[in-house]
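Yeah, one chain of the complex is gone here, protein chain that is, but the others are all in their spots.
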Amino acid sequence: MHSSHMIVELLKLLAASLLLISFAMLSRRRTQRLITLFAWQGSVLFISTLLVAYSAGLTELYFSAALTLLLKVIALPWILHRLIQRLGAQWDSEPLVNIPTTMLVGLGLVIFAFGLAQPISRMATTITRNTIGIALAVIFLAFLMMITRRKAITQVIGFLAMENGLFFAATSATYGMPMVIELGIALDLLVGFFILGIFFFQIREQFDSLDLSNMEALKED
Amino acid sequence: MLPIAHFDAALIARGLPLLLLLVAVWIGLGLIGLLRPHSVRFVARVVFPLGAITCFALGAVAAHFLVSSHAPEVMTLPLGLPDLPFHARLDPLAAFFLLLLGLAGAGISTFAVGYFRSGQGTAPGLHCLQYHVFLASMALVILADDAYFFMVAWETMALSSYFLVTSQHRIPEIRRAGFLYLLMAHIGALCILLSFGVLQGGRWQFTFDAMRGALLTPFWASAAFLLALIGFGAKAGLVPLHAWLPEAHPAAPSPVSALMSGLMLKTAIYGMLRITFDLLHIRYWWWGVLVLGVGLFSALFGAIFAAVQTDMKRLLAYSSIENIGIIFTGIGLAILFAACGLPLFAALALTAALIHSLNHAFFKSLLFLATGSVLHATNQRSLGKLGGLIRRMPWVATLALIGTLAIAGLPPLNGFVSEWLLLQSFLFTPQIPHAFLNMLIPLCAALLALTVALAAYVMVKFYGVIFLGQHREPSLVHAHDADWMERLGLAWLALGCIAIGVMPQLALRVAGAVTGALLGQAVNLSSPFWWIAPIASKQASYSGLILLTGIVGVVGITFVMVRALAHGRIRRTASWDCGYPWQTSRMQDTAEGFGQPIRHMFGPFFRMERELPAPTDTTPHYRIHIEDRLWRALYLPIARYVQRLADWIGLLQGGRLAIYLLYSFLTLIALLVFVR
Amino acid sequence: MSALTMVRQFGEVLLAIAIAPLFAGWIAQCRAWLQNRSAPPLTQPYRMLRKLFHKDVALATDASPLFRMTPYILFGTMVLAAAIIPSVATDLPFARVADAIALIGLFATARVFLSLAAMDIGTAFGSMGARRDMMIGFLAEPALLMVLFNAFLLSGSTALPSVVEASTAHPFLIDPSLVFAAVAFLMVLLAENARIPIDNPATHLELTMIHEAMVLEYSARHLALVEWSSDLKLFNYACIGFALFLPWGIAARGADGALTLGVAVIALLIKLIVAGAALALIESLSAKLRIFRAPEYLATAFLLAVLGLLVHLLLGA
Partner (left out) sequence: MVILVVLGLPLLGALLLALFGARRYAAELNAGMSFATLIAVTFLVLRVLRHGSLLALHEQLFVDSFNVFLVALTAFVGFTTALFSRPYMRIEEQRGRLSPQRLRLYHSMYQLFMGAMFLALLTNNMGLLWVAMEAATLSTVLLVSLYRTRASLEAAWKYFILCGVGIAQALFGTILLYFAAEHVLGRQGMTALLWTHLNAVKGQLEPRVLGLAFVFLLVGYGTKVGLAPLHNWLPDAHAEGPTPVSAVLSGLLLNVALYAVIRCKVLVEGSIGSYLPGRMLMTFGLLSAVLGAFFLWRQRDIKRLFGYSSIEHMGIITFAFGLGGPIASFAALLHMTVHSLTKSSIFFAAGHASQAAHTQQMDGIRGLVSISPTIGWGLMLGSLAILGMPPFGVFASEFLILTTAMREHPWTTPFLLIALGVAFAAIFRKVQPMVFGECDAPPLPHSPALVPVFIHLAIVLMLGVYMPFALAEWYRAAARLIGG
């Protein structure tokens, strides 16, 4: 009981750091840094999953933890890293909305997310129930990041961060989805990511830059 | 109100299956036409005559039903929606309009036999299919007894006629006309649909029988009525929903123009009557005033615009608006009287409206077909290039003269009968138990009289400019008369005009069956067949037959006596014209010239653009372009607003991904706020 | 219907045909007197008709049968109208054939035929006259209808005999509402019969012509018939006026002794004389209007008729 209490505190800490990382992502300009942050996010997710798995004694959570480690800590950041090396897209151009404003909006979103999550947390039985709000906040922040950035690759990172948030939500609210689903999600994520990888090169050769501002041809005029 | 009690008695249908069979025959004929789509001979010489015969048979069956039994007949077809099979029903109202459709249609189809030549845009076979589907759908509209069947037939009618209108689709104006037509028809149809949606009164029953039973609150009843008025008004060409009519009717080949003007508009009248007097369980007096006002305005509007037209088919199209207006005036009066509890007078007004529909079917078709013959003979539609055809095409000219006199509302022809009846019913409006109404509405009679007299003016212009005077173009010398099938068709319609005019009592009896069914009251039908005295013979009476015989007799006697007394020979000389020697055919009144007094007097109605020659012009010419104010007042603004709205909404699709994401984000947030 | 009524009917028609030109002649004579001209003899119209009947017809080369039929049709319609209007007696077998509205229609028929005939030759004046005449027509008809409305409100019928019987039964000399109607009717009459102030029957100035312009191309017997029927038209209108407003003396139903009929004929003649004089007086006192003043003129007539209507509805019958 005592140890579990410890774990809960630890989990809260991890959750807080997750949120912190999201804010950091929101504020960073360099793509390189974003990837690192993403990797950090993944690892925090991995640890928290491990803790939850241990405390709740669920074997399948170990699997998903491992999956997280493989995908989000090692594979994806590495590929992303290589990508930006190959595409030479280290710098993101100035975001559409300036950073402080984004931060403020993000703050509001966090509050909103907490408020939203309260009823859920109240009826949750998991030891991580209080962190559902944070998961939701992470999702919102990732969304915000996708909206404010104008490089394709940063949008993708935002997308992956959102995926993380979802995963965290799953673990914290329900100790993770059934295994089948987890695998399916992971597979989709991987495939989607590879498709994106292919895309980057095509976009590069067509638009000779990953700047989304080139991609505004299709519209009502 | 049709008593539901009749219903069980009439379960053994008699006329109805036959009618449906004939409709099926039409569709079959259309499909047969597709067998040899490009052979004009086959289509014209084989299919169309059969179609004409079918028309006649249809009319005959309907007539038999009207004179023999008035008990409604019902049938359910194994088609339609699962919970809503097609219901068909034959009652006096339907039979009356089927009679109209059959008899006038027979003449038109006969004419069409001679009319269709090769090189008419759409392939003849396809044309034949569209033509007969058009006829069939009109019949089905009249026979339908549930909302769904009605709507299907209604829209099929619009669709087939649209394809007929655009058969010359290579001409942009015709495509534009077709588009406008189909658009208006569709919007009108939506309104009718909504009206049915109200009428079923939440009982989820779409058979008309159920609607008869539905009790609506005053508000909803009025809503249903107004929606129906908009819907059917759009089809009938009531002002201000008329804009499509003068575009579409002239665009079509003449037999089709005749079908549309003569018959299709009547289906709108039918629908109006069906909803107002049959499906709605109650009528309010202000409905009557509304319809009366709209009708009179349309009538006047149509007459005035017809007077200034320079294209013969447009002129006829506007005259259709006028006649529809007159019919609606009658309907409005009938509603008013019925709402005020004066069923006999309501019956009188309704009879007038019905008979005028019948008349219009005959003389308007006749005139449109005549223009078709003229078109074939001269390739000219503009009045400014015609003239003197009475000497080149005596047959068409003579038959057209009958139509002209009839539509001008002159005794002893049919047009006069209905207008006489309508004026008679106006005479009773002082008895309406509403202050003001009983003083104001009599004045409408004067407006009606003005319209009728204007119609005479228009028709003198129409006939005089086309057939009388001297050829305005030398090429007209080669104009040839219509071939015998065309003449047969025209003659049949002319015969109809004369018959109804001379023996109005027959029409009165037929209409009496309808009013009896709808209002439980019919005008006095006791008098002999050559004589009408709708209320009482002391009050007012009229006999076309005696009038005709009288005129013919006196003319004959005069002729004989003059021959006997006067010994002068006849010398053919140049015309006198006050001794002016150098006169040419260009000096006679043009269509524009004939319209000039109207332009002068009713200036506010038009939007005119004049080009006057300067005193110094070496080659002076005068051009005037007349436009319907409603275009700029109503239609163009609507189009503009839609355009502007579309532009605004287009901004949503700005092409920037971030914005799109923002949309979905905001939507998400908004919904979340909404649910918690 | 008994033989007697038929006889009466035909008698009346023949009387109308006979004295119509006389009436026109009488008006002309009065006008001449009023204008200090030496008057033509009363029989002048007859002489002219006789002359015309004996002349050769000069027919334009491209005149169609319609052109040649029209004079007969005009004459026919007018005679028929005369047969319908109760000028001497109300109990006429023909009177029920057409009520007052149908009578208007009959006149309209005549007008349309004349206009068509005028356009037939294709001369400038003909079509101009046709246009103007039709215009006067459609302006006059609403006013005329309103006049009839007045009569109808009094008698509850548009059949002239019933109107006559009703208004003869009327206690007072004439119903107040009818006064307005009478004035309106008079104005319409002038307009419809091509008299001053709308048209001048005696004009020879082409551009102001209406009726004359239409009949320019007619000659000899055709012209005779046209003139005769226009005389008849005037006569008919006068008789309608009498029937509506001055019905005294007209032999009522049932009372068909020779005496009453005689009285009726005398009454008719007196009325005609007075009316003719009055018409001539009005024509001499008023000036011809410009053609586009006609709408105002006839609108006034219309308003008067409506006024009568309202007076009736307000005062109640």
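By letter and in written order, the chains are A, B and C; residue numbering begins at 1 in each of them.
Operating definition for what follows: contacts are C-beta pairs under 8 Å (C-beta built on N, C-alpha and C of every residue); 3 or more make two chains touch, one makes a residue touch a chain.
Keep in mind that this is a model prediction, so the values were computed, not measured.
Although one chain is omitted from the display, it touches the following shown chains in the full assembly: A, B. Note that of B:W484, B:Y580, B:W631 or B:Y663, the residue touching the chain absent from this view is B:Y663.
Across the entire complex, the residue among B:V61, B:V152 or B:L468 in touch with the chain not shown is B:V152. Across B:P172, B:G579 or B:G603, the single residue that touches the chain missing here is B:P172. Chain B meets the missing chain through residues 78-82, 147-148, 151-152, 154-156, 159, 166, 169-170, 172, 175, 178-179, 182-183, 186-187, 190-191, 193-194, 196-198, 200, 202, 204, 206, 642-643, 645-647, 649-650, 652-653, 657, 660-661, 663-664, 667-668, 671-672, 674-676. By the touch definition given at the top, chain A reaches the unshown chain through residues 116, 119-120, 123-125, 136, 139, 143, 146, 152, 155, 159, 162-163, 166, 169-170, 173-175, 177-178, 180-181, 184-185, 187-188, 191-192, 195-196, 199, 202-203, 206-207, 215, 217-218, 220.
We take it that only the chains that are shown with their structure count from here on.
Between chain B and chain C, the centres computed from C-alpha atoms are 36 Å apart.
Annotation: 101 Å between the Cα-based centres of chain A and chain C.
Looking at chain B, no residue sits in touch with two or more other chains. Not a single residue position of chain C touches two or more of the other chains. Within the complex formed with chain B, the chain A residues making contact are 96, 112, 115-116, 119, 143-144, 146-150, 155, 212, 215-221. On chain B, the positions that touch chain C within their shared complex are 387-388, 390-391, 401, 405, 408-411, 416, 420, 423-424, 427, 430, 438-439, 442-443, 445-447, 449-450, 452-454, 456-457, 459-460, 463-465, 468-470, 537-543, 546-547, 550-552, 554-555, 558-559, 562, 565-578, 580, 583, 585, 587-589, 593-594, 596-597, 600-601.
Residues 53-64, 66, 72-73, 75-77, 79-80, 83, 94, 96-99, 101-102, 105-106, 108-109, 111-112, 115-116, 119-128, 130-132, 134-135, 137-139, 141-146, 149, 152-153, 156-159, 162, 206, 216-217, 219-221, 224-225, 292, 295, 302, 306, 309-310, 313 of chain C touch chain B in their complex.
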